[in-house]
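Shown here: the complex without one of its protein chains, the others still in place.
On to subunit A.
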Amino acid sequence: MAEAFQFELVSPERLLVSEKIESVVIPATEGEMTVMANHAPVMTTVKPGVVTVKTVGGQEERYVVFGGFADILPTGCTLLAESATAVKHIDRADLAQRIQDAREDVADAKDDHSRTKAEEFLHQLTTLEGAVIPA
């Protein structure tokens, strides 16, 4: 059995998870990464996506995060999410609203740089929607 380490998922409103886990998959900006115990110290930003937590018992729990960043140390991992919910509690209307907002941002973008950024965000959101909501 793999070694357990401390994982914390924190959103501004509350502490969602704080427990010993086996591994966690984080949707980092530069690609998904799996974190296990004794990971090298990494600091990374997180894009909107699904965080999969594998607990010591072997169960998998999935959370949706909307951006944030992760602080990874050999002894533990802290994910500071801008907003996070368990996949089973996700509110479709809320997600649709976010996508709608992102679309408006793309339309409102003034220069190329902000447009690229907004488009990227929109793309991440739509991928997320496809991932969590069964067609």
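We take it that contacts are C-beta pairs under 8 Å (C-beta built on N, C-alpha and C of every residue); 3 or more make two chains touch, one makes a residue touch a chain; residues count from 1.
Just so it is clear, contacts and distances are computed from a predicted model.
Not shown: a single chain whose UniProt protein name, out of "N-methylglutamate dehydrogenase subunit A", "Iron hydrogenase", "Trehalose import ATP-binding protein SugC" or "ATP synthase gamma chain", is "ATP synthase gamma chain". For the chain left out of this panel, the touching residue among A:Thr75, A:Gln100 or A:Thr116 is A:Thr75. Not every partner is drawn; the one left out touches subunit A at residues 8, 10-15, 28-30, 40-45, 69, 71, 73-75, 78, 80, 82-83.
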